[in-house]
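A protein chain is absent from this complex, but the other protein chains hold their places.
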Amino acid sequence: MRCALAVLLAVCTVTLAAQRPAESAQRPDFSGYWELRLDSFRVPRAALTPQSTAAAESQAKKDAEALSRCALIGMPAVMDDRSALDVRHAPTVIGMVAKSPSSARYIYIDGRSHPAADELEPTTNGHSIGRWDGDTLVVDTVGFNDRGVTRIPGGGHRTPASHLVERYRLHEDGQRLSVVFTWEDPSVFQRPHSYEFRYYKVSEISEPRVINCVPNAERTRFLSGVPQ
Amino acid sequence: MSLTCWGVDMAVPRLRVTMLLLLLPTVLVPGTVHAQAPSAPDRHIEGHWVRKDVGGAGNFGGLANQIPPAQLTPEAAAGRGGGPGRAGGPGRGGGQQPSTPNAAGVPYIVVERPCANPGRGNGALLINPDSGGIHIIEHKDEVILAGERGGVRHIYLDARPHPAPGSRVPVNAGHSLGRYEGDALIVDTIGLTPGGVAGGGLRTAETRLRERLEVSPDGKTMTITYTWEDPKIYQKPHTYSYVFDRLPSGSYAFEDWCDAGDPIEKQSIVPPPQKP
Amino acid sequence: MRGLKAGHMRSYRVAAIVLGAGIAALFSYVASAQTRETAGTPASRDLSGFWELSFDSRRVPDANLLSAVTRAVRAERAKRDAYAIRWCNLLGMPFVMDSGRPLDIRQGRTAVIIVPENASGPRYLYLDRSTHIGEEIFDPTAYGDSIAHWEGDTLVADTIGFHPDRGITTIPGGGHRSATSHLVERYRLLQGGQVLSVVFTWTDPKVFRTPHTYEFRYYRLPADYEPRTWLPCDPFDDGRGQFLEGPAPRAGAGGK
Partner (left out) sequence: MFKVTRIVSCAIAMIVLTAAATHAQRPAAAIAPPLPGMSGMWLVQDPGSGSWAAWFNNVPKPAVRPEIARDNEETEKREAAGNVVNTMARRPDCPVGNLPMMMASSPPLNIVVARDEVLIAAESGRGRFIYTDGRQHPDTKAPSYVPSGFGHSIGRWEGDTLVVDTIGFPARVCDSRRPVMLVPGGGRAKDTSHLVERFRLADPETLSVTFTWEDPTVYVKPHTYGYTYKRIPEGLPIENNEQAPAPAANQTGAK
């Protein structure tokens, strides 16, 4: 399946027209190392559906298992990494890299739409496109799968049906980045669940930049067992 | 409420004394773990220390006057507005001083931003400690100085270099490297935030501070000798010493609780009703 | 106020020191002749280093709480914790052990110091006494009074004397620190000293039905890591205050 998609993409290189960068007026540049601190969180409790409440325990166990196996953690855990998030802002795309095992996240701001559902292979980060609302970047994400760490701050979890809207805005002369997350998922939330993180800009990022996570029995015992 | 707040702080030394008295029996009762032959005095700088009023000045002004005045360069003296002053470390921002006495029950607001540390971190008090206790832990790779009234200094002994000049934002504790000369710890510090120095001195991020921490032969006192070097500021190195008393083994660090959200932290005396 | 406070404290302190010094002279022989550094300490019994919690560092089961810890009690505790964060209070235990930034842990002859990278003060585990300061003497604190001893390659730290309200009191897995809390921590190096395991066990007759145990595993950072000494926490930063105290985030708010 993946190979087929890759081959398809390769063939597409000769057929598709060149993509032009979107017009970029004077927009904020979100590039930088962004760090969460203990006063970075405004997370109300989510209004969960009964089925989501009932599934909380099994979902937590599934998340722990994903951790023990070094699975890519995915959204929204990548945005909740305690090591600084590396955000790089180009005219057509914003790249984000977390230290914890995860895919790089790309937010396309070149005017494209989400691919059709049958063309989109779900991922832990989903497919993200952004548009500007004044100086706020509004990012729309669909195409999630249910792998990795699915827990959502405030309650609930990511599913393939989840829809996330994020609003990115700079504060304090560009020294803080506000991201308001709003999740919608009729199987999980009774109503849209919003929370806000405020990241602090830092000048350095600690090395090594990525964690080399290796699954082993001791790790599994620790993450799934009861403390001795 | 104000009294309650004061009570917490002021009760602390009394409790420490009580604690010492309670500890006393443990060394007098035969057969306790401490009943052994006297050993050599403790020359380690690790331990709990409190600054001593060596000359018996009796107040802060007197203590400050014991510091020899810094010999500033003309440029530095002009920049600070004249001759040697008595600048201390960065303060916490005082409130406005009223021109007329407050009415009964109206507290004097003496600190607008209590407990706040919006600048470049703690540690300034540990460059020139005040009367708050300091606590030192020695490890082969790092010595840590922690202050009862806030702040921690990390003194690296692992042969790392100072950061390149200008590569780091200056911080109140600076960047410190240490090494031992016999029992004395020699500390070299740069990268301090600009500010004042005891004895009317000044400092910038380029100013170098050398400290020598040495415990007396009897193990009871520690002298820290400070030497400030900066050709742009000082005609000659500015040197002075502080002396500290060692607190007994078994002492502990007090918690300096300060709640910025409590309005009482801003105020001082509440004038009582006056007799007509 | 600071100056006044310090001045009054000093006079008391000097008196305490004079008396203390006299008493100290009586048992100065207590001081043992040990080497200055910890160079002779076996590596398996030197916890010193820069330690960081990672995304996979926490194993925290749900606590078995007493029925007295109602939803309302938990909500009240959460409110207090938010206040402590809002006003940059000293964090206290157990939050300081998971404050989001690396810890500098240094083991000396007389104590282990645990230094967080924020405005909160350090924590001490005293190695030079085997009993707690009596409750008639010790004023409860956000960190409590911690004494520690070695059992093989495990450092066992015992803490009581907690302040019931100061700082962040919520305990991972549920429950909260109170005046009757008792914490035992077991520190042990794993994987050749690259991982520090700390197993926390809380007991409290007013909070937990059964002892509540959880484990954190800290990863060692490079030896030349430099902790930040400047992380500010400014309770009078208006933007920060509005963020933390403002209306709940909602869709389309844009973080304003």
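When the chains are written out, they are named A, B and C in that same order, and each has its own residue count from 1.
Keep in mind that, in the parts below, a contact is a pair of C-beta atoms (placed from the backbone, for glycine too) under 8 Å apart; a residue touches a chain by one contact, two chains touch by 3 or more.
Please read all numbers here as calculations on a predicted model, not as lab measurements.
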Among shown chains, those touching the left-out chain: A, C
Who touches the missing chain here, A:R131, A:R191 or A:R209? A:R209
In the whole complex, not just what's shown, which of A:V97, A:V139 or A:L164 touches the removed chain? A:V97
Omitted-chain footprint on chain C covers residues 190-192, 194, 222-225
Touching the hidden chain in the full complex, which residues of chain A are there? Just list them. 2-3, 5-7, 9-14, 16-19, 21, 24, 29, 31, 66, 69-72, 74, 86, 88-95, 97, 102-104, 106, 108, 112, 115, 120-121, 123-125, 127, 145, 147-148, 207-210, 212-220
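Operating definition for what follows: only the chains that are shown with their structure count from here on.
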By mean Cα position, the chain sitting nearest the middle: C
Of all chains present, which has the mean Cα position farthest from that of chain A? B
Note: chain C sits from chain B at a C-alpha centroid distance in Å of 22
What's the distance between the Cα centroids of chain A and chain B, rounded to whole Å? 46
Distance from the CA centroid of chain A to that of chain C, rounded to the nearest Å? 32
Which residues belonging to chain A are in contact with no fewer than two other chains? none
In chain B, which residues are in touch with two or more of the other chains? 169
Quick check on the complex: what are the chain C residues that touch chain A? 53-56, 59, 61, 85-86, 91, 95, 99-101, 118, 199, 213-215, 217, 221-222, 225, 231, 233, 239-240, 243-244, 246, 248-256
Enumerate the contact residues on chain B facing chain C in the complex. 6, 8-24, 27-28, 34, 36-44, 46-47, 50, 52-53, 59-60, 91-92, 110-111, 113-123, 130-133, 135, 137-142, 144, 146, 149-150, 152-154, 158, 160, 163, 169, 171-173, 175, 180, 183, 219-220, 245-253, 255-261, 265-268
Mind pulling up the chain C residues that touch chain B in the complex? 1-10, 12-17, 19-21, 23-24, 26-34, 36-39, 46, 48, 83, 86-90, 104, 106-113, 115, 119, 121-122, 124, 126, 128-129, 133-134, 136-139, 141-143, 145, 166, 223-224, 226-237
